[in-house]
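Let me begin by handing over the structure; questions about it come next.
Just one protein chain is left out here, and the rest sit where they should.
Now for chain A:
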């Protein structure tokens, strides 16, 4: 019986800023159709991990496999073509461009004009407020809307693996709840998700598997139930 290849496999990856390692010998695996949560305090190396998976940062050591292929040295634009999408921290939308232009840029590498317009409608169905603000400059949207736009733009690339970097950052609790409902729906549509968060309860609640990073090293890994029951997780991440 052949072993099932996971969609993403990060193998002993070390990334350095200058001489200082931001992540060390990091091991991480994401199975198809899962939501995997990557938790940790500020500076634990979460964003570095995502940027390395995306190809923005180069590992000093280690390997990254996507769908069984070694993509360690593939530039970011080519990883987009393979179906990896990063929704950056702080949203990273293009403030001076319209909502529609932002969304279309998500599909930049695609050539199937019909499919692109179809997906645009799909994103508008998912986020009706974006449809209303279609021709508005993105910088004028509210924080929640900007986050929706960033995710919608990510979806426009038709990703198989979506990397979400602290999507709930700076959003009101009600908006966060709405956001998580959407993340669930995105997963149901067949997209695998690697979710980075600082605030743990929601992320653990939605995840199939959880990693906790501490100063660049995987400290804890397990199913939500396993992780939740650990005393230190309760204390540090779940506020009690």
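In the analysis below, contacts are C-beta pairs under 8 Å (C-beta built on N, C-alpha and C of every residue); 3 or more make two chains touch, one makes a residue touch a chain; residues count from 1.
As a convention for this text, contacts and distances are computed from a predicted model.
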By UniProt, of "Branched-chain amino acid ABC transporter permease", "Phosphate-import ATP-binding protein PhnC", "Molybdopterin-dependent oxidoreductase" or "4-vinyl reductase 4VR domain-containing protein", the chain left out is "Branched-chain amino acid ABC transporter permease"
Out of A:109, A:125, A:177 or A:235, only one touches the absent chain, namely A:109
Out of A:59, A:88, A:152 or A:216, the sole contact with the unshown chain comes from A:88
Out of A:64, A:80, A:164 or A:227, the sole contact with the unshown chain comes from A:80
Touch rule applied to chain A and the missing chain gives residues 54, 56, 76-77, 80-81, 85-86, 88, 92-97, 101, 104-106, 108-109, 153, 157
